[in-house]
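As you look at this complex, bear in mind that one protein chain is not there, while each of the others sits in place.
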Amino acid sequence: MTTFLGVPTRRLAGPDDEDPLRGSRPFPAAAADAVRDPVLRRNLRRATTTIRAKREHVVSEVADWEDLRDTGSAVKADVMARLPELLEQLESAVTARGGVVHWAADAAEANAIVTDLIRRTGADEVIKVKSMATQEIGLNEHLAEQGIAAIETDLAELIVQLAGDKPSHILVPAIHRGRAEIRQIFLERMADVPPALTDEPRVLAMAAREHLRRKFLSAKVAVSGANFAIAETGTLAVVESEGNGRMCLTLPETLITVMGIEKLLPSFGDLEVFLQLLPRSSTGERMNPYTSLWTGVTPGDGPQEFHLVLLDNGRTNALADSLGRTALHCIRCSACLNVCPVYERAGGHAYGSVYPGPIGAVLTPQLTGLTGGHDVNATLPYASTLCGACFDACPVKIDIPSMLVELRGRAVDAGRGGVPDGWAAAMKAASWVMSGERRWSVAETASRAGRLVAGRRGRISRLPFPLSRWTRSRDLPAPPAETFRQWWARTRGDDDAGPDAGNPPIAGTPAPRPAADGGDRP
Amino acid sequence: MRIALIATCIADALFPDVDRSVVRLLERLGHRVVFPTEQVCCGQMHVNTGYLAEALPVVRQHVETFERAEFDVAVAPSGSCVGSVRHQQAMVARRSGDESLAGRAEELAGRTYELSELLVDVLGVIDVGAYYPHRVTYHPTCHSLRMLRVGDKPLQLLRAVEGIDLVELPDAQSCCGFGGTFALKNSDVSTAMLADKMSRVLSTSAEVCTAGDSSCLLHIGGGLTRLRTGVRTVHLAQILASTRDEVAGSVTV
Partner (left out) sequence: MSTREEMLGRIRAAVAAGAPLAGGCVPLEGDGPDLAVDGVPRRYRRTGDQPPGSPAVLDVLVDRLEDYRATVHRCAAADVARAVRTALGDARSVVVPPGLPDGTVDTAAPDAPEVVVDGRPEPLSAVALDRIDAVVTAARVACAVTGTIVLDGEPDQGRRVITLIPDRHVVVLRAEQVVQTWPETVALLEPTRPLTMISGPSATSDIELSRVEGVHGPRNLQVVIVDPA
């Protein structure tokens, strides 16, 4: 693996808990609180179960789904390999069509560029289409400090914004909220809320429609992200459902789009692949209700001023790594979140980053880099059982489990040289024991002491730290009276060839039953 | 066929009847089982916890042990360990710069099989002549399902068992929450996942929950006995090794 010594990215100033890419607590601690919240568990279970079923249904009807995934993966690999030339191609195509391209190395630069562009229009209010890139740079908070109100227009983003909450999902930022909670948030925080508001999703959606209608009709400036940018033509695409995206991309005089540099596709024709992959993976629909594509400025139709801000913000850290760069293939569909058993229990906030779930666990630490042994982001690669569901669901075949293992390796390597912690010491000892059969046999014999604490049931229910983390919810079987290798040696002797050709196979197991029965079974 | 047994460290130390069952089953089918005695572990625990340098000697021990042994194919009663042999050992060697070890690991991986793969794909047998008169539900472990793609091979084998009352496990493909050291490092989430898995198992009214991995069964079984559910965990190999004369795991706890 290559170590890339790039220019360190300037992170946001201020306390840690305001960094959109770094929470204030390690994942296990934050997740431990989350799993104790019955409302959160119910909301997450309901939402992920629904969307998994929808996704499975619409994916199963596409006969060439695996071929589309192969192409999607290869197109993205090609983009990463040719990123500089494709970015320059995009820039010249956008410029030729009347757009202005800006380059932002990090969050601070991007925020400053956007603020300045808004100021020049004289506006003190902007409407926004849901955008991960602007969440990642904390744009709304920055604009608020500068006296500019940013109004989120996506329903879920609006819920989160009204509640003063943080998004917990890439696609459905308010997935952690149920209908009753959303009604309460609207009643308390929405200025023009209808008094007869019920918790019917339709009624809540109509309240949001009325609330935002006047904002749309009067807005002068909109800020958006982009799902795709076509290098060849300078075309940008926003994929959405509610029509708030169309409103933002069509009605204002000025449009500012903030986009990560990895969002490129080489040619317009590539959309034939990605527009099939994204909606089915994302909302579990054959196609999302609305997709808008625009190229620079179209005279007489839509915003007459268009700015595109290209954002690095740590992406080159990931790009500089042959395995890590595949995290940049991500098209933000959130399928990996929806199928992840850990996300389903812990929820998005536990990850502390605007990118939660499996992709967040590999993307976030690469964007921020790891600052040392106490960096909470170092716990993210461990927030997985490596069950592999994310890899199967990913429309561009990002091998998230392998990346998690690799990042764990790097987190461990980064911590070497100091005082080894308990894990390091235990792993080192285990490595020594497990690389020699005699040492292993001795250890097995020693562990038989466990039989003393097992009691009559043959089960161990209490062990000291760190094994207490196992026994506080699970029994451990008492070690058996005889290990397998002891049985083999006793019944087959030192001859590891087993019963020879002339001997009849030994049927049955002559092993004695252990005194504390039951320990001999998983 | 001459078949080398990868006992797996966890079954060797905690569940020797699983390995004994593999021996019994394969010998009953007329094959010869060898046990290269210097084997210890595939290295997966170290790899998955991020200790790749520490995994190297463990991997080397495995590769060198099996290189010295004479056999046609190797088998492990574990999707997870075979997954590690196939997808991790060469990576560990390569990462340390030992290209020779990586190549040798790949050669061995090419003839290493998980138990249901060995029976169905290599030996071409589905009815192994087993008898197991119990109500059983099968949990497909993540690594057998998604790393090895064993598909319904274990279920094919189970369906052919005489006397078995096989019931489908709802939401079967959902992870049980073990995840190796995840169970300790993220104990709370692991337990939450276990609770959901147990509720599914209990909903089937099965008396036995089976799977192809001792590690996942250690986890599920640890929860089931803690709550005195009366549901036992039994490895797939133990069920397949059972006969009318000797029913595995039939002694009450």
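Letters A and B name the chains as they come in the text, with residue numbers starting at 1 for each one.
Keep this in mind: contacts are C-beta pairs under 8 Å (C-beta built on N, C-alpha and C of every residue); 3 or more make two chains touch, one makes a residue touch a chain.
On a predicted model such as this, the values are computed, not experimentally measured, just so you know.
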Task: Partners of the unshown chain among those that are drawn - done: A
Task: Option from A:Phe27, A:Trp294 or A:Trp470 whose C-beta touches the chain left out - done: A:Trp294
Open item on the list: Of the residues A:Leu90, A:Ala156, A:Val258 or A:Val342, I need the one that contacts the missing chain.
Closed with: A:Ala156
- [ ] Sort through A:Thr326, A:Thr385 or A:Ser473 and give me the one touching the missing partner chain.
- [x] A:Thr326
- [ ] Could you list which residues of subunit A touch the chain missing from the display?
- [x] 2, 4, 6-7, 43, 46-47, 50-51, 54, 63-64, 67-68, 70-71, 73-75, 77-78, 80-84, 87-88, 97, 103-105, 109, 153-156, 159, 172, 174-175, 178-179, 182, 201-202, 204-205, 208-209, 212-213, 216-217, 230, 232-235, 241-244, 246-247, 249-251, 261, 266, 268-269, 271-273, 275-276, 279, 283, 285-296, 298, 300-302, 310, 312, 316-326, 397, 399, 402
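Simple rule for what comes next: only the chains that are shown with their structure count from here on.
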Open item on the list: Quick check on the complex: what are the subunit B residues that touch subunit A?
Closed with: 7, 9, 11-21, 23-24, 27-28, 30, 32-41, 43, 45-55, 57-58, 60-61, 65, 69, 87-88, 95, 142-143, 145-147, 173-175, 177-194, 196, 214, 217-219, 221-223, 225-226, 232-235, 238, 245-246, 249, 251, 253
- [ ] Quick one: which bits of subunit A touch subunit B in the complex? Just the residue numbers, please.
- [x] 1, 27-28, 31-32, 35-36, 41, 341-342, 345-346, 381-389, 391-392, 402, 405, 407-413, 423-424, 427-428, 430-437, 440, 444, 447, 457-459, 461, 466-467, 469-470, 472-477, 479-480, 482-489, 492, 494, 496-499, 501, 505-509, 511, 513, 517-522
